[in-house]
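Every protein chain but one is kept in place in this view of the complex.
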Amino acid sequence: MISRLLQASDFLARAAGMLAAIAMALLFVLMLSEIVSRNLLGTSLGFTWEVSGYLLGLVIFMASSWALRNDKHIRITLLREHLPAAAVRWLDLLATLIGAAIAVFFTAAFVGFCLQTWHNGTVSSTPQQIPLIVPRALMLLGITIFTLTLVVRAVALIAAPSLLETTPDDDGAAASGPTEGES
Amino acid sequence: ATQLMIVTPWPEGNFQVKTLNQFADAVKKATDGEVEFDIHAGGDLGLKGPELLSAVRDGIVQGADMLLTQQVGQAPLLGIESVPYLTRDQDDAALLRKLAWPYYEKTAAQFNQKFLYTVPWPGQGVFTQQPVESVDDLQGVKLRTVDKNGTEFFKALGASPVQMPWGEVVPALASGAIDGVTTSTPSGVDGSFWEFTDYFNKLDWQLAPDVVSINLDAWNSLTDEQQQTIESLAQKMEPQFQQVSQDEDKRNAKILADHGIHMSSPSETLSKQLTEAAQPQWKQFRESAGAEADELMTKYLDARDAE
């Protein structure tokens, strides 16, 4: 049961991570196109800076769950190193619950933000006048998956902590399946 | 005493912040210290500009000194003063300001706030390496622009508008990634543009007004007497502040000239060409900014041409 839940959560996290990787590639292509266009064609594409900013926001939040699963997010381990193994598990659970609570607050805040953007039909004040609901809703998706990953992590810590002992896969990971630690 | 938190993206020392401080002092004095503005300049509260209208509406802060041009994503009518070459000189600008104010007040109320007064930035011109005497001189010039109006206006004039964050502008000018910048004289001085450009044509193609706005809930928590005091102070000080803006323009123009920048204004021919190039955007503004904006524009053009 828990194993299934973790599997599903890992699937979501990895899918979001792949979206982030695509956003990263787009960001590079966009910046490069601007350089090429300005230097060879003499015209600026105009939208590159604005869209690059949105892509950066997307990368940060879309990759956050997969980074969490792979232990890439920084946390301070000083206290853990000086505690017995049993206590470490409870401390980790406490930290995960606090983290999840903060993430829930993030999600709620961003839901309100997106609703207001949608309601007002806010567009950017740049020449592109991009409807801001698009990048904001995508970021909300990333934040939501991140929050879910934290919640699932808390559940797994309570019910089956051994499942978390291995991380799904390190950087890359695309070629093989996401996890070794599930079976 | 009531403390109102007022934010502005401009750094301490900027004339907009100086006048805001003067206003705060006057309010404090006139209300016997009962109403205090807690001014946060330089964006130290993380608010950058385009979100200030909603930040004041939501009560994140009680007030703001904001650039109207940046609020058009939420309230297109507020962009009328930035429609290219709608005002050709100071008289036009004063007329538009006067006619637009009631419309602004209405928009402000829709966003749960009250505009106290407005202070325009000095008019926008172009810093370039070659003199700009006719439209031909703008052909293919890689010019850094900020908003939709500027981008389309200069595209219509044959230039090649480039967008980039302000932080990149100076290195880009230095290395030749761009040829020129459209901005006002104080920004030209801030960026030491004489190091990279030789000419400033003060086209005055666009106005960028700041307003000082107060959240209505905060406003309504003041006594009638305090409200009247603040309103009459705003009315009294607004012309002084607008004069400060003009003085600031002259002072900075002199600094630029002293550093060897050739200053000029558009000739009559160029002025005609500018008006012509701006027509599509006048039309677009009428069509996209709502019925009231259209009405305001007609009112202004009628009044201007009647003079």
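The first chain written gets the first letter, and so on, giving A and B; residue counts start at 1 in each chain.
Keep in mind that, in the parts below, contacts are C-beta pairs under 8 Å (C-beta built on N, C-alpha and C of every residue); 3 or more make two chains touch, one makes a residue touch a chain.
Assume contacts and distances are computed from a predicted model.
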item	value
"Cytochrome ubiquinol oxidase subunit I", "Tryptophan 7-halogenase", "Thiolase" or "TRAP transporter large permease protein" - which is the UniProt name of the missing chain	"TRAP transporter large permease protein"
Chain not shown: contacting residue from B:29, B:48, B:106 or B:272	B:48
For chain B, the residues touching the chain missing from this view	5, 11, 38, 40, 44-48, 51, 55, 58-60, 164-165, 167-168, 170-172, 174-177, 192, 195-196
Residues of chain A in contact with the chain not shown	17-18, 20-25, 27-28, 31-32, 34-35, 39, 49-50, 52-54, 56-57, 59-64, 66-68, 70, 72-80, 91-92, 94-95, 98-99, 101-103, 105-106, 108-110, 112-113, 135-136, 139, 171-175
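One rule holds in what follows: only the chains that are shown with their structure count from here on.
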item	value
Chain B-facing residues of chain A, complex	38, 42-44, 46-50, 116, 120, 122-129, 132
Of chain B, residues touching chain A in the complex	50, 54, 69-74, 140, 142, 145, 147-148, 151-152, 160-165, 177
